[in-house]
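Structure in structure tokens, see below.
Excluded from the complex is one protein chain; the other protein chains are retained at their positions.
What follows is chain A.
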């Protein structure tokens, strides 16, 4: 492979070839001669691959869940649910496979095509940024998203969200979330409601034994309609935690997301500060709302009641909050870069997500919007954190006493005492 690379060096399609070449092999470039350089093995591609590894269990789970939700909606939910018998079945897997894989293929195909075109035109190497985005996108869209919508959204997200800023590492907003937001605002009637979350619901596949078309509402959708009874009867807490619920393709299983999150923390790819502070933020906002309900300040016919009385810790295990916190908020490019900034940034993500969930009847899922919003403000947070540091050090410098030079040759350097 390395020889092939040398052979084609400088040709027009060289970037496209190199992209495949370095996908699995470490490039054979070494650092420049002269001087000592330390070169880490974990280049950008390795980083991206780590995140994808963390996403694969979720993708596999989503196959089963897509099938399970589809058959359950047709035949009714099984009485005595057992994982082996009802969930991990070949039927479920196969149905999920043929519905989810096209999403993955379209996302990668279209996205990488755009990346390749840009790389060839601009004559630089293909940037790896799309590897993770392309995996995230199919996981955050509803199962029945039409493929052409996804393709349009991916083109928008990659071009406007990333390439106009100069490519990977320069973007302001997370491209995957830009794609999701584009889908949401461009096709609002398709992307919300109770039809799109279960495969087949949109085409009017009918329920066994009745003429009704199947439908699958997400838990947040039920709650936004003040329909707590339906949630209680249909989904237990362990269902929510392990993810046997309708929702976007990959967001349902908090358990697997947790494992993926721990993996990312231990491999030091993602920032634990953002994750922890986002969880804290969500819990705080949830507690405030629960407090409002307990204090009786809000009547139970109010539109917000259903979501407000929802136990604060349950917010973490339904909807896309966990997925967003672990895989999207921690994006090192669009998030805050300073340590203190990360705490603030994460906290507001959790806080605003739950706030949008409760207060915005139009968007029962506010996580992606909250992260986008904080992406917008991340540079501001960073700016002020850095300013603050500069100010503190200036103050320290002002108070510092610079001792006169010692006449002894030993202590030549200045001694600075800080107060």
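Simple rule for what comes next: contacts are C-beta pairs under 8 Å (C-beta built on N, C-alpha and C of every residue); 3 or more make two chains touch, one makes a residue touch a chain; residues count from 1.
Just so we're on the same page, contacts and distances are computed from a predicted model.
The protein name that UniProt records for the chain not on display, among "Electron transfer flavoprotein subunit alpha/FixB family protein", "Potassium-transporting ATPase potassium-binding subunit", "Na(+)-translocating NADH-quinone reductase subunit E" or "Beta sliding clamp", is "Na(+)-translocating NADH-quinone reductase subunit E". Checked against the full complex, the one of A:186, A:237 or A:394 touching the unshown chain is A:186. Here the missing chain is touched by one residue of A:54, A:73 or A:173, and it is A:173.
One chain of the complex is left out; on chain A, the residues touching it are 122, 160-161, 163-167, 170, 172-173, 178, 181-182, 184-186, 188-189, 302-303, 352, 356, 359-363, 366, 369-370, 372-373, 375-377, 379-380, 382-383.
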